[in-house]
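Handing you this structure, nothing more for now.
The complex is shown incomplete by one protein chain, all other protein chains being positioned as in the whole.
Up next, subunit A:
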């Protein structure tokens, strides 16, 4: 139902432009919350046709990622569609892997299409996400990794130190109390293991 509204909206907007032909609006966005060096970075391209007729020979090409800075995990940075119908949209996803940390300016990709059959080629730019930071692996891990090694080593070392520092210092004269102290010691070991 919502999709219907979107299409109706697109149709109305298309009429509103006052010109015949296709009109494409393209957006490029990062789906990641954090861009981390060595981890996947997902990009989504959405192309909406708000015109009154289909857009033909649509070609999306993004050359803003130098190959030495970004490796492609999946998807292609150059895509073609034969036609995009009026009041409809297409989307394309690319997964990249940043190879270097630091600031990177995510700039626009370009879209070219024919607004009408036999018309001239129209070139447009997508929206740009802007400048963003690519975190180094260490920075990201410091914040988000589970720190298993840290926690377990702390636990074992701490346990050893605390348990052995609680050993009773003097030998108690009463026989029965000896067992109590041993019980207490072993209970202490148990509890500190939690």
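Throughout what follows, contacts are C-beta pairs under 8 Å (C-beta built on N, C-alpha and C of every residue); 3 or more make two chains touch, one makes a residue touch a chain; residues count from 1.
As a convention for this text, contacts and distances are computed from a predicted model.
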item	value
Per UniProt, the name of the complex member that is left out, chosen from "xyloglucan 6-xylosyltransferase", "Translocon-associated protein subunit alpha", "Immediate early response 2b" or "superoxide dismutase"	"Translocon-associated protein subunit alpha"
Absent chain, residues of subunit A that touch it	2, 5-6, 9-10, 12-13, 15-19, 23-27, 29, 46, 48, 50, 108, 122-128
